[in-house]
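So the structure is just underneath, and the comments pick up after that.
The other protein chains are all here in position, but one chain of the complex has been omitted.
After this line comes subunit A, so read on.
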Amino acid sequence: MTTATGTPYRSALPPGRDRFAHLLRSEWTKFRTVRGWVITTTIAALVVALLGLLFASGSRSTCGIGPIEVACPTPPVGPDGEAVDDTFYFVHRSLTGDGDITVRLTSMTGIITYPPPDHDEIVPGLVPWAKAGVIVKDGTREGSAYAALMATARHGVRMQHNFTHDTAGRPGVVSPASPRWLRLTRSGDTLTGYESADGTRWTKVGTARLAGLPATVQVGLFVASPGDLTVKQGSLGGSIEQVRFTQATAVFDHLSLRGATSPGEWSRQGVGRTGDTDWERYHRPAGLEESGGTFTVTGSGDMAPSVDGHQIERLLTGALAGLIVVIVVAVMFVTAEYRRGLIRTTLLAGPRRGRMPVAKAVVIAAVVFVAGLAAATVTVVFGRRILVANGNHVLPMSWLTEVRVIAGTAALFAFTAVFALALGALFRRGVAAVITAMVTIVVPFILATASVLPDGAAQWLLRLTPAAGFAIQQTMPQYAHVLRHYVPAAGYYPLAPWAGLAVLGGYAALALGLAVFRVRRRDA
């Protein structure tokens, strides 16, 4: 007896390889062959570049002495390569080799010109960062290396060096009843600051290493007083900042020097300032009055990083316009399949459904990254040239920062595209996805930078929403020892550059995860 057993049919063809690379290739083919998407992506890049170059060619600065137009002076650059403001009144003599300077500071007074609310009078007073003390500086050139120990109006004793570094000492306000003794010691290229309330018990405030400090330096007393900053609401949105002249006067005594110092009179010099305000001309010029061992020094200005000039990220403001286009393309890249029914073919060809959104995300991210990179590079490189040719000063920055801004803008494009695409896969409807992406990325950015929202609310918007990613474009760091209007509208974000981009990346990853989950669960 025999039993017939049927063998099921098996195709002689080799089984198809289920590779992610194939999926990528098919998605790339889809993108590449839809003319509208390629054109729109190109438009996104062009919008960024055109708006940036338009902005550059529309910015022009000229400087003049009377009616004669002259080239604008280039602001000084500090030892670390950043633009700096280096203006103060300096009473100095040279010191060769090691030594120290000790002095007692007994009072700080000053004036503020035309403060709010009425802006109609000059009042006595000091701005919080008015400063007076002892300093060791590599010559009197603006931007040269220095270390200084100082008392400030509101922030106590501070040790600062090379414009960007600041160490806090004892808090408190200087007065004749509570004077400060300050001592700055040089030993090689190390400067150490000490303070004391009585001139006998000293506490160390901090040390600074000034690499390459020459043997002969200038040592002495200084006084500086930064401008008084107020911020007003602009009538067309945004805010208007005003900085008004201030002046500080400090009284020193018990001045003593140790080391090989130059003999004779103290040299006196207003570093970086001409003293041409009416107040200085008719009331009190900057300078030194010396009588019986008491030195009264008057001065204005600040030793701090400067933001006087163009920040390169301003050239990339058009990125927001580019992002809107990117959002639309990324959403259509997936919703068009649902609308045309192509999604069923796609899922038939690649049945592991969860891979579909991932493959699409990889393709769209790569495409818009390249587009964004090209646009940002062209904009920054040529925009900077146009700005400089128009007489503008572009704030210097390290090439690393520049690469971060350019590549970061491209990453901003890529993450936004992934986020938008994931929303498209989640909602399957173009309008819902585009609006969600816009309301979470574009609208918070606009509300935070160009509306009446108070600064606190604006900062929270740029911490919590995907719009936090714009932080990657920030080039100017925020310094605690320089009073400025640190708000998103001025280019200062509440999160660090990479942290901000990580927030956007996190939202994109979350949305993509949800999209994968949903595509796997739901019928197409």
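In the analysis below, a residue touches a chain if its C-beta (ideal position, glycine included) is under 8 Å from a C-beta of that chain, and two chains touch if they have at least 3 such contacts; residues count from 1.
Here, contacts and distances are computed from a predicted model.
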Choices "Cd(2+)-exporting ATPase", "Protein-export membrane protein SecF", "ABC transporter permease" or "Acetyl-CoA carboxylase biotin carboxyl carrier protein subunit" - which one is the UniProt name of the chain not shown: "ABC transporter permease"
Sole residue of A:358, A:447 or A:511 that reaches the chain not shown, by the stated touch rule: A:447
Candidates A:58, A:176, A:212 or A:351 - the one touching the absent chain: A:58
Those residues of subunit A which, in the complete complex, touch the missing chain: 51, 55, 58-59, 116-117, 232-233, 235-238, 314, 317, 320-321, 324-325, 327-328, 331-332, 335, 339, 424, 429-435, 438-439, 442-443, 446-447, 449-454, 456-457, 489
